[in-house]
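My questions will all concern the structure given below.
With one protein chain removed, the remaining protein chains of the complex are shown where they sit.
Let's look at chain A:
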Amino acid sequence: MRLDIAPILSTLGRHKLTATLIVLQIALTCAILCNATFLISDRLRWMQTPSGIDDDRIVRLMVSDIGPRADMHARVEADLAALRAIPGVEAVTVTNSLPFGPSSWNTPVRLTRDQSTPSLEAAAYYGEAVGETLGLRLVAGRFIRPDEYTWVDDHAAKQVRGSPVVVVTQALAQRLFPDQSAIGRSIFIGDEELHIVGIVERLARAGDQSRSGVYETLLLPWRMVTAYGGGFAVRARPGEAGRVRQAAAAALKAVDPRRVIIEKRLYTEVRDRYFATDRATTVLLAGVCVALLVVTALGIVGLVSFWVAQRRRQIGIRRALGASRIDVLRYFQTENFLLASMGIALGMVLAYAINLLLMREYELPRLPFGYLPVGAVVLWLLGQAAVLAPALRAASVPPVVATRG
C-alpha cells in the first residue's frame, strides 16, 4: 500500500488557510463531542440509578380530604383496609416520600448528643412497614416491628415517645461507621437517640440532592398520615400495577366520595418525571452532537469537492503518470485522515480544556481518558465517509485530462 504522506503534507502546507479551517472545525467537534458524549453517558448512568424498591410493582396515590380533619388515624386505617381488600394488592402503607419523588424529608444525623455540626443530612422515610411494602432488600438485622411504630402526628405533638429504633441503608451505615458494623450503634436525630436495628441494601432519596448522597437514607418508626403530606404506596402483584392503580383510586373514593384524588401514578411514572430534565438534556446534547457531526461532514464534503474541482488537471496528470483510480481515491482518503488526525490531536487538548472549565464552573467530574479514542474513531470514520463521494469523483477523472484540461 502506497501512502503519499510527505507530498500530501507538502501540498497541505501550500493551502494553509483552508486546511487550518477544517482542522479547527474537526478539533472543535472532537472537543465538544468528547465532552457531550461524556455528559450524555453520565446522565444515562444517573437515569439508570436503582431506586432500591420494586419499581414496576408500586403505585402512588395522593388524596386531599375536604372537611374537618378529625380522627386522622381512623381515616388512615379505613383507607388502608379498603386498599388491602383490592385483589392484586400485596401491601400498602402511607409514606412521606418515594425514591426520586418530588420532595425529600431531610434530617440532620449526629453520632453524639452534643455534636455541634451534624455528620450528614439523611433523607428520612416514614410509614409503617414502608421497607417491606416498597420491597427493600434487608442485608443485616431486621425491619422495624409493628409494635415499634407510633403515629407521626402524636410524635410531633410530643404526646408519645417513639421507639428508639432506626433502619439505615448500607451507604449511610458505611458513611457513619466506615470500619465497623452499624447494627446496634446509635445515632441522634434531634434529641432522640436511635439504635440501628437493620440495614437495607439501598433506598434512593427524593428531591434534588447531590448524587453522591443519593443512598444516604433511613427509615423511622413513625406511622404517616395523609394530612401531613403523606401518600399511599401500594404494592401490587407482578403485572397488576396498572389495574390496581384504577381500583385503588376507586376504593379511596368509595371511602369518602367528597375527597379529591390528586395523584394516582405508577411508580415508574414518578421516576420518569424525576428524570425528565436529564432526559431532555441528553436528547438536546445528542442533537447538538449530531448537528455538529453533520456540519463537520458537510464541511469536509465541501472542502474536498472544492479541492477535487481545483485539482482536476493535477489528478489527470497523476493518472497519466501511472496512478490508478484506487491511488487517487487513497490520496484523498489519506489527506482527509491526516487532516482529521491533526484536528483530533488538537481536539483532545481542547476537550480537556473544556472539561476543566466545566469541572470548575459546574462541578462536573473529570473526563475519563476512554472518551478521547471514542471521539477520535467517530471523527476518523466520519471524515472517511464524508470524503468518499468527492474522492470517487476524483478517481473518475480520466488521464486524458492531462493533455486536454
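Just so it is clear, contacts are C-beta pairs under 8 Å (C-beta built on N, C-alpha and C of every residue); 3 or more make two chains touch, one makes a residue touch a chain; residues count from 1.
As a working rule, contacts and distances are computed from a predicted model.
The complex appears with one chain absent; UniProt names that chain "ABC transport system ATP-binding protein" among the candidates "Sulfite dehydrogenase", "ATP synthase epsilon chain", "Carbohydrate ABC transporter permease" or "ABC transport system ATP-binding protein".
Only one residue in the set A:Gln314, A:Gln333 or A:Gln384 touches the chain that does not appear here, and it is A:Gln314.
For the chain left out of this panel, the touching residue among A:Ala323, A:Leu338, A:Leu372 or A:Ala391 is A:Ala323. If you put the missing chain back, the residues of chain A touching it would be 2, 4, 6-7, 10-11, 14-15, 313-314, 317-327, 398-400, 402-404.
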